[in-house]
Every structure is written in C-alpha cells, then in structure tokens.
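Down below is the structure, laid out as structure tokens.
Every protein chain of the complex appears in place save one, which is left out.
Chain IDs A, B, C, D and E follow the sequence of writing; residue 1 opens each chain.
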Amino acid sequence: MKNKIITFGEIMLRLTPENNDRFVQCHSFEAVYGGGEANTAVSLSNFGVDCAYVTKLPENGIGQSAVNSLRQYGVDISNIVRGGEQIGIYFLEKKTSQRPSNVVYNRSGSAIALATDADFDWDKIFEGVTWFHFSGITPAISDNLAGICLKACKIAKEKNITVSCDLNYRSKLWSGEKANEVMSEICKYVDICIANEDDAVGIFQINPGPEVANRNEYIAEELMKRFPFKMVASVWRTEKSITTFELQAMVYTDGRAYYSKPYYMDILDYIGAGDAYCAGLIYAYIQNYEPQKMVEFANAASCLKHTVSGDFNLVTADEVYRLAFSESGNEVQR
Amino acid sequence: MKNKIITFGEIMLRLTPENNDRFVQCHSFEAVYGGGEANTAVSLSNFGVDCAYVTKLPENGIGQSAVNSLRQYGVDISNIVRGGEQIGIYFLEKKTSQRPSNVVYNRSGSAIALATDADFDWDKIFEGVTWFHFSGITPAISDNLAGICLKACKIAKEKNITVSCDLNYRSKLWSGEKANEVMSEICKYVDICIANEDDAVGIFQINPGPEVANRNEYIAEELMKRFPFKMVASVWRTEKSITTFELQAMVYTDGRAYYSKPYYMDILDYIGAGDAYCAGLIYAYIQNYEPQKMVEFANAASCLKHTVSGDFNLVTADEVYRLAFSESGNEVQR
Amino acid sequence: MKNKIITFGEIMLRLTPENNDRFVQCHSFEAVYGGGEANTAVSLSNFGVDCAYVTKLPENGIGQSAVNSLRQYGVDISNIVRGGEQIGIYFLEKKTSQRPSNVVYNRSGSAIALATDADFDWDKIFEGVTWFHFSGITPAISDNLAGICLKACKIAKEKNITVSCDLNYRSKLWSGEKANEVMSEICKYVDICIANEDDAVGIFQINPGPEVANRNEYIAEELMKRFPFKMVASVWRTEKSITTFELQAMVYTDGRAYYSKPYYMDILDYIGAGDAYCAGLIYAYIQNYEPQKMVEFANAASCLKHTVSGDFNLVTADEVYRLAFSESGNEVQR
Amino acid sequence: MKNKIITFGEIMLRLTPENNDRFVQCHSFEAVYGGGEANTAVSLSNFGVDCAYVTKLPENGIGQSAVNSLRQYGVDISNIVRGGEQIGIYFLEKKTSQRPSNVVYNRSGSAIALATDADFDWDKIFEGVTWFHFSGITPAISDNLAGICLKACKIAKEKNITVSCDLNYRSKLWSGEKANEVMSEICKYVDICIANEDDAVGIFQINPGPEVANRNEYIAEELMKRFPFKMVASVWRTEKSITTFELQAMVYTDGRAYYSKPYYMDILDYIGAGDAYCAGLIYAYIQNYEPQKMVEFANAASCLKHTVSGDFNLVTADEVYRLAFSESGNEVQR
Amino acid sequence: MKNKIITFGEIMLRLTPENNDRFVQCHSFEAVYGGGEANTAVSLSNFGVDCAYVTKLPENGIGQSAVNSLRQYGVDISNIVRGGEQIGIYFLEKKTSQRPSNVVYNRSGSAIALATDADFDWDKIFEGVTWFHFSGITPAISDNLAGICLKACKIAKEKNITVSCDLNYRSKLWSGEKANEVMSEICKYVDICIANEDDAVGIFQINPGPEVANRNEYIAEELMKRFPFKMVASVWRTEKSITTFELQAMVYTDGRAYYSKPYYMDILDYIGAGDAYCAGLIYAYIQNYEPQKMVEFANAASCLKHTVSGDFNLVTADEVYRLAFSESGNEVQR
Partner (left out) sequence: MKNKIITFGEIMLRLTPENNDRFVQCHSFEAVYGGGEANTAVSLSNFGVDCAYVTKLPENGIGQSAVNSLRQYGVDISNIVRGGEQIGIYFLEKKTSQRPSNVVYNRSGSAIALATDADFDWDKIFEGVTWFHFSGITPAISDNLAGICLKACKIAKEKNITVSCDLNYRSKLWSGEKANEVMSEICKYVDICIANEDDAVGIFQINPGPEVANRNEYIAEELMKRFPFKMVASVWRTEKSITTFELQAMVYTDGRAYYSKPYYMDILDYIGAGDAYCAGLIYAYIQNYEPQKMVEFANAASCLKHTVSGDFNLVTADEVYRLAFSESGNEVQR
C-alpha cells in the first residue's frame, strides 16, 4: 500500500535579522515560513514521500505565501483550510557565540489558534492516508486545537493509521499540568513517540535522577510504562565548544535502545532540527529499515538540517543516505 | 510659553517587500515602524519642536526597536508604557502602476489594543504640555482606547491644551455608525480638525452632492456646524497620470477657505502623507503663520513626505520652507 | 467537463542585474525562472485553472529550482521530463529611459533543446486534457522540437483538444524562411492564434502596407485566409512618453474585430506580458466570456503583468477582473 | 597619428544610500568611484579611445579600489601617483520628486588636494599624447593644483597637444573672484571650452540678460571674445515634468551654433552627465565628425549617461551612435 | 545622588565591506557610527544609566546620522556641538582566518579634530554629572584636544567628579614620547585607569620583562606607583585556535588583583570590546559591586560585545548579568 502522510499544526512566518544582527539594529528581516509539523512535511516531501499538511491560514497574500512555501517542495496543500484574519509570526535572533538565541512570538490570534472543530473533516482528510504526525505544540496552541488533535488521533486509530507525535514541550504556550492532562489523553493513541529530556520533564515530570547514565533510555522506558508506544525516539545536541556541537540520537523499541554515531557540527540554523529528525525517522520506518539503520538515517537527516537556513530541511533522501552510510559522502565531485 | 506636543496612538512594525515585489514573491521585508500619530510626532521633532509620543509597547527587542525608531529622531519616549505581549504589524505591497496598494494587518491583540485606562496617567503626561494630537484610528482600535481618548481630550480641555484630531476613517477597524457615535462625542473637545472627503462621508455621512464644486470647503462648513472646531484642514491627492499625482491642501478658518498651490509629484512612498500634513499644520500654527502661509507650509510638508521611504517624514522645517516659499528650493548646491 | 490545460516549451533561468544596472557593473543577479509557455501556465494556475507544464530539465539543484518555481504556484509538474545536462539561461538588462533592453542567451545545449521524440508520451500527457498551448519559440529551438510540436498538435487534434499558439517570432533562433515552413505546417492544427505585427511579418511575410489603418485586423484577416483559425488575437504596446506606455489588445473572430480599452502604464517588468495575455485569453475563453469581455480581461491581465517583477504574472483572476471591469478597482481599502 | 588622451583631476569615493533613502535613514552605502575627468576618461576608454588618467591616490585598499575602478574599463593608470593619506569622499542623496539632490563633501585633506608640483612630470606624462582634458574643478581644489594645471596647460601647448576644459564652476570650492583670476590665466591655453550658463555666470560674470533668447550662443560668443577658443560647447537639462527632463546641447565654432535634437528622459543617475558630454565631444572631434554630427553624438552620449548608475558612462560608441543616428536604436532584438 | 556620566571623544562613520570582503572587491559598505567613548556611552545607556556624550559634528545629514545613532539608544546628545565641515571616517576589513584586520582612516580634518577650547563649556556640561570618562585616543587627535581633555579633567576634579580613562594607545595618531608627555599630565586627575599591556608599553614604556608571569598585575602596580589611581583595570584576548579566542579581565585595587573567569569565544565583531569593558566596569562600580563581581560583570559585557556587529554593545545589563552569574544564561526559552 502506498504511503501517504498527514501532518497537522501551525505554520508561521519567521522573521530573522540578517547576519546575526540583534532586533534593535536590524532594518530588514529574512522571511521564511515554518512550524514543527510543516517542517516535517517538507522534509518528507523532499525525501520523495507523498505528504500533505493540514492547517488553517488567512485568505491573503501572506497566507498564500505560506501555502506556496510548502507547495514549492511538493507538499500536498489541498487540505489547508483558508480563513481567519492573521498568520502566526515569530521573530528570531540567532545564537552568536555567548549570546543565546532569542525568540519573540506574535502568534496569539492566528487563524489556526482560533480554528474550530468544524474546520477539519478528518474522515475526508484521512482518505488513503497511512500515517498521521503532529507535535505537542499543536494541542498547546488552544483548547480547540487540543480537542481537534485528540479527535484526529481517535479517528486515525479507527482507520488503522500509524500515529506519531513529537512531544515538543513549549512552556510559553502551556503549563506542565495542562500539558500532562492533555497529552496523557492523546498519547493513548500514539504509536511512535519522539521525546527528549526537556519534554519528559516538562510534560510528564519524568525526571531521571543525576545518577542515571542513559537518560534517554530511562525516559523511553518510563514513557513506555505509561503509554502503549511501539517506539520512543530522541535526538540531542551537546555544545562541545563555542563552535562545535555534537548530535546524537536514540531509538528505543522492543525493549532495546539503538544509538546513532555522533556528528560534530558547526551550526548554520538549528531551527527545525527535531522536525527533520522526525521526518528521517518516519522515512526510515516506512522503508522498513532495521532500528540501527533507522536511527542513523534520522540522526543524519537532523545533522544536515543544521546546515540549511530556514525551518525546512532542504535535502534529499540520497544526501542523507550518503552522509549516514557512505565513506566519502561529503566529497565534491568535479 | 514653550510648546510641548503630545501625540497618542498605535505604532506598528511595517513590513514591505523590496522593489515593489508582491507578497507571494518576496523573501525579505524592509522593516520600519510607523503609525499615524507617531509619524506626526517624528515630523514635529524633525522640525525642532519638543514632542512626546504616548503608546504601549511590549518589553522585548521588537518593542524596543519601535521605541528606538522614535528616539533616534528626538521624540520624547518617556511616557511610553511598556507591557503586553505583541506589537501591531502591517504588511504593505506598494502601488505599482495599475496594481493598487495592498495592506494586510496583523494588529489585533497588540499591547496598545489591549491597553486599559490604568495604563495612562494623563495628569502626569500633560504636565507642561500645550498641544494634544491624535487621529480617528486610535479610538477605532478598541473600546478601551475610545474611552481613553475621550478622557484624554477632556483632561486636555480642562488644562487649556489645544486639541487636534485627524479624523482618518478606517472602515476595517469600525463601522460608520460606531465611528459616528464615538467621534461625535470626542469632537466636542477638538479645536482643530483634519478631515478629507472619505472621512467626512465615512464617519459623519457628510456627503457633498456631485453638484458641489468646492467639496472640501463644503465639508469644513458642515463639520463646523456640528462641532466647535476653530479650524478644519484637509489635503488631497489626485492621480494625474500613471506617474504623476497632484497634491493640494485647504485650511478653513474664520469662515474662509485658504488653498495651497498644487504640487505635481512622483510618489516614492505615500504612507504617512496625511500625518506629515498634520505636523506641518501644527508647526505652522505654533509659528503663528497666517492661514495662507500655514496651508502652503503644511502642503509642502506633505509633498516632501511622498519622497521619503517609510512612514516618517524625514525632512527639516528648513527643507519644507525652501520648497514652499523659495524660488529655487530644489536646486543642488555644489 | 473540467478544463485541464497543457503548455509546452522551454523554461530558462533568468539572471537580471539589480536596480537597472548594466552587466559590466553588476556583481549579483536576481534569479527567476521563466519562458513563454511556463509563464502562461503559472498565470492560468494563479487564475485557479488546472494547468500542467511540459518540458525537460536536468536532474540537479538548478533544474529542481525551475520545477519548484512552477510548483509553488500550483502548476502540475508531473509531466516534466528530468534529464540532460544544462538548463537554458538568459541575461536581461532592463530598458532604462533611452537605453534599450538587452538580452544575452546561454540556451544552446539545454536539456529541452536536445530532447527527442522519445522523451514525451503525448497520449499519456493529454489524458483528460482540454486545451494545448505553446508558442512559436518552442519549434524554433531545434528541429527535434519542431517535429515534437507538430506531433503534439496532431495528437491533440485527434483528441479534440483545443490548440492555441502564440506565434512569437524569434529571429535569433531561426530565419523567416525556416519559421514559415515549420509554422505553416503546425498552424493547420491550431484553433486560436495569437499574433502581433512582428510575428506576422517575420514568419509569414504578412506585411500590412503603411496605408493600412487597422493593422492587427488586417493581419488577422490574412492569417485566417491561410489557416483554419477560429480566432486571432493580439496585444500591442506603444511608447507614449519616456515613462508612459499604452497597452491595447484585439480579438478577431467570426469576421469581426473587438478592441479593448487602452491602459496607460509605467512598466516595472515587460517580460512575459504577451504570455500573460495568452493566459487571460484562455481563461476568458473557458469562462465563455463574450469576445468584448474576453479582450478586456486578457488586456487587463497583460497590463498587470507589467507591474510584477520576473517572468510570471502573479495576480489572481479577481485582481484582473477588478482592473478590467470595476470602477474603483485600484483603490486600497484600509 | 594615434590619439592618446590625458585627463587630470580628482577621483573620489562616492557613497550613495540605496533606493533614494535619505542619509538619516540609511545603513549602507553603494560605493563607486568618480570625478569629472575620471568619468570622461572611462567614457573615452569605453568608446575604444586610448586614454590615461592622472591623479594622486593613497597607497591603501581604498586608493587601490579607485585605481581598479578605472583599470577595469581599460583606462591607462600608469601615471597615477600613489601617496598621501586620504581619498576624497562625497555622499550623495539622489533627487526624488520635489526633494532635491544633496551632496556632502569629505574631500579636504585628500592626497590630490595636498599634491605638489613635484608629483607630476608632465614631460613624461605627455609622451605620445594628443589631447589634454581637465575641468575647472581641478584648479579649484587647491592653490597647488591651480598652479599645476596652468603648468600642464603650458607644456601641452608647447607640445601641440589639444587642450579642452570643462569650466564646471563649484561655488563650494572657490569664490567667483578667485575662479575668474585663475581660470582667466588657464583659458589662454585652452582650445575647446565646455561651458554652461552657471559656469559663465559664476566664473566670468558673463550673464546674458533675460531678453537674450539663445543664451548658450550668447555665452559662447562672449567667451570667444575673451579667449582664443576654437570651439565652445554646452549641454543643458530642463525639467519638463516631475519625471521628464529634456536634454539638449550646442556646439559653437567658426562663428556658428549647431544645436542637437532634444531627448526627453527619465533620470536614473544625473552625476557625470556633463563629463559624458565632454567624452562624446572629444570622441566626435577625433573622429572628424562635422559640427552637427558632433553635437548629436555628444548629446546622445550625455543622454545615455542619465540611464547608468554611478559616475561612469558605461556605454559603447556603438550604443551612442545607434541612439543618435539610427531609426530604431532602442529596440531589443530577440 | 543619581549617577550621570559624561563621555568625550570622536565618533566616526565606520564603513565595512559586507561578508568579510576585501576593500578591492567591495561595492557597498555597511555604515555604522562608533568611537571609543561613544561606544562606552551607548553601552551605559543600554544598561539604563543616564549618560551624555560630548563631541563636535558637522551640521549635515551625515553628522545628524551620527547624532541619531547615539540618540536612538537613549544617549543624551544635548551637549554635542554642531559645526565644522567633515566627520571622521574609518574603513574596516574584518579579520578572516589568517588574514588580519585592516583599518584605513579618513579622520584628519574632522570637526572634532579641529575643535577649539571655546567649543566646550565644561562648567555647563558637568552640571549634575558624577562621572567623566574618556580614552587616550581623544588627546591624541590634536593638540587642541589634548589641552581640552586636560582642562576637562581639572574641572571634573574640582567638582569631585570621578574620572576614568582608557589609555588606548594609537601609534598611528601620536608617538610614544608625545603620548607619555600628554598622558602623564592628564593621569594626575584620573581615578580609574583602564590599561592593557600595549598601552603601558606604548605610552609609559612600562614593559614587564619576559620573566613576569602576571603581566597585567605588574603593569597595574607600576602605574599606581606613578599616578594616584584608585583602580587599574584591564581586559585581554588570546587567540586559542583559528576560530576560538579566550577573553579574560583583571581589576587591581587596594593592592590586590581580581581576575575574572575566562570566556572562549567565536568573534562576530571585535571593535569596541574594550569600550564595552569600560562600560561594564563603570556600571559595576556605580552599582557598588565588590571587585570580584565587578571584573566578572565587565568581562562578560566585553564578551557579549564580540557577538554584536558594529561598534556599539547592544546588550542590556540583564543579559550581561545572566552570562556572568547565572547557570543557564544562554539557554533559549520557548
């Protein structure tokens, strides 16, 4: 059966000052569009997977630009609802040596935040669909969306669609208590859970003590005790020096953890690295890769995202494969 | 007594595609800050007048940039309230030959729109102040702001402060009925009213029939019948060819209309031309210019605004004076 | 029956110096993609019409960018053949007052120029298709393409698909003799012919004498004598002053000429204005507009193209309609 | 004998805000190099004439950039003296509708302003040279340069080199009295004088009364009474509307005035238009064109300069010729 | 008593090629304004301290831009004298791996360099002032400025104003002998001296032998033997690898040295790092921090400057505090 993926969430206009400038010194913004699940959709589409994105966007030139930004990479946009007044916006100051990243949100009142149950006909959206993916940001945006997410998960389950969720805790959007309550219900319908330590602590208060060595393994095991996940996956980045970061990933399934090799990277753009990991994981899963190969592919996908400006991971499956598995993948041929 | 002006309203982040691009083809935005009363404040400050701007802006780098954009031109920002979550944003596609201007607003939920009466201590704000200026956009933003505006007008009146208001009807923000109701109350406290035909029709249903030749004169007379204005002023732009526009202004006072000479202009940026007119008028008024000189100065100020990118009129009183009154004002000296 | 349009031709990378710079002073190029039939496809897609584009492009990042440039506006790219080594490129110096436009081509050896008959399976391409459009540039590119065009026309005819052709004579690509020979054969299968005076003279030596007043009418009549066209349409631009151009169009059908009202325009980008006219015509035709309405819509579409940078006409059918038929179409609503 | 031209003067770094911005709003400057005689040299070199430029520039990366800016267009830079500390700089705000041009100089203390007689070995510089050109700006820069100019003229005269001078009065650099004194001496050695009305009034107090119709003719005749000029030439620009300027030129020789046809232009960059005229005149002269053809060519050269950004006239003799003398010069060939 | 700081010196226009380009390949310059004491003033103002800057700038758009660049960050500019002809300019090529930084000055003849004693009324300037800061660059600019600096120091002393001086030796502006002579006199009035090894060697020939381990400590002690400083402070940067630099600082007071922790940084812009250190020190001093806390805060301020483009340190006291004293200061909150 042909794979067809649906992802669901909010796509925002991202405004970034050029050249690592601060907001107070910038006079123009680079404009791209992005958001957790949209990023995963583009990534999957770039891998050659049939993928549709579901959201709500206003009927104006800015909303249209968001639609086009997905369509240009082949994402199916036929299920995007048009309406509402505003698009969510976020401003990004990039991390620069000791100066941390800085994000300012202008997302309250966006079309998707104000969307209602009636906007999405999941029976129609899920026609011919094999996989449903979303992140913990979506239910955090509004109570409406929390309800819509839960409903979508239930319908997906009924239709035997695989459900994956990247927990992605956002403390600016909801409290841990609220998150725990909502996500505990939703996670009953999730097959594959992507979760890092911050998510586990923030949402489920799963806090490996300082004595725990394999922290992601511990978290995966704890999550699996609570929810009927088939797989828990995670990816984490460690600052090794002011210019070097280590990226590593884990997949936990069938009672065993599989770790990827680490990459030592210089970062061009860290936004969307987790979403790229999700896309790598989903791709590897539907290719029926073994868990070890799966985690290598997904981690390599996330690694390459760090080399691409903007939210989207503009690399092919081939490029990921070459980095993950070939000897001289990063040699230029002339 | 030294003049000190207060203007009050919303300052927004304006995002404009470069080179007359449409939204759907643009990948970066020029970022400036502007808004009716802020524009007037900057203009007055550039003319050398002591001017303070009152608004509410979030405590983040984008809010700070809006503050700095005013401060750089000498506007007193000590009365700007900091708080709230979002700044108002508007996107602008510039008119290009037959393609009209296109504005998309992202302003609902802005700090000023959600501001309350408690945010502004008008007794303190009006200390040493001689003039209070605002536009009809401010009360249109929210019911709170309508009330705050009215209150400010009343206090200003008590303190013998001159009050000027640019009617500036915005049909996207409120209905004509609502506008009529609110503005009728406010206008009782206004000394100088700036109004063009659209405003008069939109807010007060003052509609000169097609047989009326001097339409702005008619409107001024009608307005003066209803409200205790000392002066009604207006400025209007007429498209003469696809690249040429005529700009003319009128001041009506003491039962007589004074018309400026017209300018034939090519437009670089039309936003803020009315606000620049208000600033020219206020400047001319406090210089005690005769009405004819007043309307010439104010119209020249507005004309020059059309030659400056962004919302602000970045010209000196000297430059306006040279255009308005000297023979060879626009000759370069080398 | 639902309309489905196919257009066929070469899409090139267009490289334009910024700010009207000359080649010898420029250090970066604006990069867009465009080409006669691709432009028409994007325009139709922006009007909401289901439209697919057929061409051949290399399997690399530049070829992919050309594909994406179409896909972002909703053009169906599933019939684009991938292969070959190079993409066609053209460099454009924009007309600047007395300095004329200047085009330098780097298109020989492009994938589409070297494409062969085997690359295109017209039976499959034409499945469910109702309209086939191409221009005289396509057969001019290579002998192979001339043959492929003719074949496509024949198959289209068999399948009862409407065939339209914009003659678009390019003297840099072929001689008048060659053009006459090839196009005379192709035109036997064309239903709707778009032709201006240069095309008629260049390809068919149809040269209205200086005494002929209605030159486009004359040309249409002559063309209809030679070929079984149902309609001949044309659009022409006249320089009225150094900054003003007049645009007018004609549709000739059933023995009668219908003229549009003229537009007086300032030009931002003149490339693709004819292609936008074709799109307007096709759209108006499938909407079953009367000839007079048809020519008005098509001319307004072409007019708006002059206000958009790049090859593509990034306007909606609504925007064209407003310009063509409403009183105050170009007023901004605030 | 092969023509070899020498021009002598100051080349400056020109800093221009982008997009017609004012200084107070600009955050970057376009950087080009230019100056009266350098502009003429580049123009002549672009016409295929062997031309060398003489000046003094500091031995640093900015001085080198000025040298390279000339060398890229083929100007012989082997006589440029390197030394001193600073390069002259000028800031330019472009005229924008009613807002006039604005120039700020940072040129005092430049290497050439502080140059001394010992820096230039005119016997060596004039080896094989047939023409010497400079403008009235050069002697205005410093007393040293006034003396050097006079010396160069005398040596040129001895060597039978044609001497041309563009009077180019700059009231910011010297008074009319000083100019009169210095230029009266220098003009004794000048063969061809380029002078417009401002120059004649400013330097020589030759002021045609308001009743004089052919003002440039009058000036030429007056100048010829005072100095042994073989030819007086001028070019003038008249604002016809806010976007249209008329350009016309005159050559006066052998007791007769020859007028060019006028051009109606939109201006991209007016700087260097007079220098381009000089280059056109010199080129036409050494081609032995008749006076009427000469003035047409020189005026067309100046017209095209208005279409090119920066100080330099980046057009070929061919392009000038096509504009001046061919029917359809400004038609693009595709 | 409320703190009010005065800083005094030259603010220049800084022109930097984009993207680490060399001068000979650049076609535009990023334009910012900066200079030692102006940088310190902006930094203090960003920390919320009331700070005024004293200098002389020409009355034109470029001079005004320099004024505005300070005013936008809240620096009090009411004591800036307007007059003179030119602004100082410097061109900066950024260090790029093995290619060192390159600075070209165009500052001779600037308004401040030609300023005279009569330009500054120190009694008025120092009204309500608690701290006076300048650097060794100011007296190096001209003999006039040396005298003015000394006078200002004396008046400050009389008024019990704290005086701080960053020695900042510039060998391009004066010789060591001259510097020694002038600074020896000035330093009699200085309370807090900022000095690194280059300054101590260059101005005072205080050269710690190679055997001295704590070189900055040695220098501080030597300086304190000669002058009545209450505190000597220094900051130094060490290249650790081609992309990593270590930054450390020391404060010496009451016979003891306090060292900050080091930062390992990647540098975005190194200009103004010493000025940011001075601002950090002054801020910490007026907050009555203990010496150890003082040196940590000042070093963190300097560290953050390396992450901000331009001369100014655009960070808040809060951001500095977080880096210096909190555990997870550089974590983004989402």
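Odds and ends about this structure:
Definition applied: a residue touches a chain if its C-beta (ideal position, glycine included) is under 8 Å from a C-beta of that chain, and two chains touch if they have at least 3 such contacts.
Nothing here was measured: the structure is a model prediction, and the numbers come from that model.
Judged over the whole assembly, touch between the missing chain and the shown ones holds for A, C, D, E. The chain not shown here is touched by just one of C:S65, C:N144 or C:T316, and that residue is C:S65. From the options A:L57, A:I219, A:A249 or A:L323, the residue with contact to the chain not on display is A:L323. Screening D:S43, D:S69 or D:N216 against the full complex identifies D:S69 as the residue touching the chain left out.
Within the set E:Q25, E:Q205 or E:S326, the residue that contacts the chain not displayed is E:Q25. The omitted chain makes contact with just one of the residues C:N19, C:N102, C:S171 or C:T316: C:N102. Residues 73, 243-244, 263-268, 303-304, 306-310, 312, 314-315, 319, 323, 329-334 are the ones on subunit A that touch the missing chain.
Those residues of subunit D that touch the chain absent from the view are 68-69, 71-74. Residue positions on subunit E in contact with the hidden chain: 19-22, 24-25, 95-103, 170-172, 241-243, in rising order.
Rule of thumb we're sticking to: only the chains that are shown with their structure count from here on.
Contact count check for A-E and B-E (C-beta pairs in contact): higher for A-E. Between the CA-based centres of subunit B and subunit D the separation comes to 45 Å, rounded to the whole angstrom. Per-chain CA centroids place subunit A at a distance of 62 Å from subunit D.
Annotation for subunit C: residues 73, 243 touch two or more other chains.
Under the contact rule stated at the top, the pairs of chains that touch are A-B, A-C, A-E, B-C, B-D, B-E, C-D, D-E.
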